[in-house]
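These notes are about the structure you will find just below.
Only a part of the assembly is drawn; its chains keep their places, and the rest are absent.
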Amino acid sequence: MENTKNASLRIMYLNPVGFSSLDQVFADMAKEYKEEGTEVHITSLNPSVGQMNNLEYRTFESFIHLDTLKAVRQASLEGFDAIIIGCFYDPVIEDAREIAGDMVVLGPCEASCQVAVRIANNFSVLIGRRKWYNQMNETIKRYGYGEKIASFRELSMTVPEFVANPSCTKEEIIKQAKIAVEEDKAECIILGCTCEIGHYKEVQEIIGVPVIDPSIAALKTAESAAGLKKISGWGTSKKWGLEPPSEEDLKAFGILQEPYVFGNRIIVN
Amino acid sequence: MENTKNASLRIMYLNPVGFSSLDQVFADMAKEYKEEGTEVHITSLNPSVGQMNNLEYRTFESFIHLDTLKAVRQASLEGFDAIIIGCFYDPVIEDAREIAGDMVVLGPCEASCQVAVRIANNFSVLIGRRKWYNQMNETIKRYGYGEKIASFRELSMTVPEFVANPSCTKEEIIKQAKIAVEEDKAECIILGCTCEIGHYKEVQEIIGVPVIDPSIAALKTAESAAGLKKISGWGTSKKWGLEPPSEEDLKAFGILQEPYVFGNRIIVN
């Protein structure tokens, strides 16, 4: 029996913010972490969504909502095995699953939680600002991991500040991770923003508990899920709550009839 | 002391589907049910959202997501006291609250639940198809009313079928409401779609328990909430999870800078 398996998995890592300047960072991450046979497309949205440099507000998310859905549909039509919506809010994830065909749809938050609960009884999430707490907490509770939350801790920084000042970001991560472990008794840390990228290893060394980087968790979980879809047919269910609209309706309503034009696409082999 | 109070409340009832053919139905309802001093604007979205004749799928919701947000922003700028997003999924409600200023944002589902729990220990929700269950159930649990759900019962009809065939709809409502009361032990019935409009009174008479029409529940709750906002200043909080983006950011990102053009507007005095 030939052993192909995960070879030639195709995964899209969609950057759902309204700009593409971080795409290369995620491409580098993908290059470093993906399996040999996996092809990863780092894409970002059409710039018509607006020039948001963060998705910290639900308002900004609303601006990328439809394009994200269209991008997911496009990826599905292009035959991708899995797509990652690369923001820790896991935006549009439920809508995306409906239109994804059997392609698997993943978010960094859900993936990080799945990694964490396999290796720890609880976790703390390090977020930028209290603003984020309500939505992320609701999301994690919806996933079923509410009882696993040791705490949310804030770095008191915005996403643009993460990007602009990585060394300050790392310092704050270390500081809050220590508090999370010592005071909140966290057994594991999840970095609650894909833009906290690049720090987990160093922090982990210092703190002494696993520190989950959400982009990497998402990529590797996507690879696993994509493989299972391919070999075992475990793609997104299309039944009951996940039943998609009919193609006839889409046509009649004049929606999802055009290919989606991504703003950027970096292919990592 | 002058007794003005709710006089001159201004409420927008937004029909978030991609067509305006039902607007008059909701306008008639508003005419019949609103207080004398209240001004209700029945609006629908710009037709550019697509010609959906229902929001049964998350995909369709994604198409009206941003326009709904823009409409909420517009209503807020026009000085409305409250807005109703007139679909039982309560779509976009959390995002809308962020950008609404202190205007109150309401959904028919939340309003119906609030009415129901004041007069009954539990309720059943009559939905069109099983498809709807997952999302509505999650929404009601998020609101805190999960333990009050006696059951969901399906009419096995689509929204267009509700609209096309009211008498069949009424019959099915009666049939499922009876089952809900007798088998699921519901003390109250909620009609789980604004398009089940026009039937509650007759059904209620037959069934013998309160049957909540979601549009009316939303309108009257909105009047109450709008009044409290006006007299007592109890408008939408702007703190923590509800903190809005700054006007500077909106401008910098090129979003929400233009007035929203509604597809239709009926003013009911």
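A and B are the chain letters, set down in written order, and residue numbers restart from 1 in every chain.
Operating definition for what follows: a residue touches a chain if its C-beta (ideal position, glycine included) is under 8 Å from a C-beta of that chain, and two chains touch if they have at least 3 such contacts.
For clarity, every value in this text was computed on a predicted model and none was experimentally measured.
Whole-complex tally (this structure file, single sequence, 2 chains shown): 6 copies.
To be clear about the criterion, only the chains that are shown with their structure count from here on.
Separating the centre of chain A from that of chain B, both taken as means of CA atoms, is a distance of 31 Å. Considering their complex, residues 18, 50-53, 56-63, 65-66, 69, 92, 94-95, 98-99, 130-131, 133-135, 138, 142, 240-245, 250, 252-256 of chain A touch chain B.
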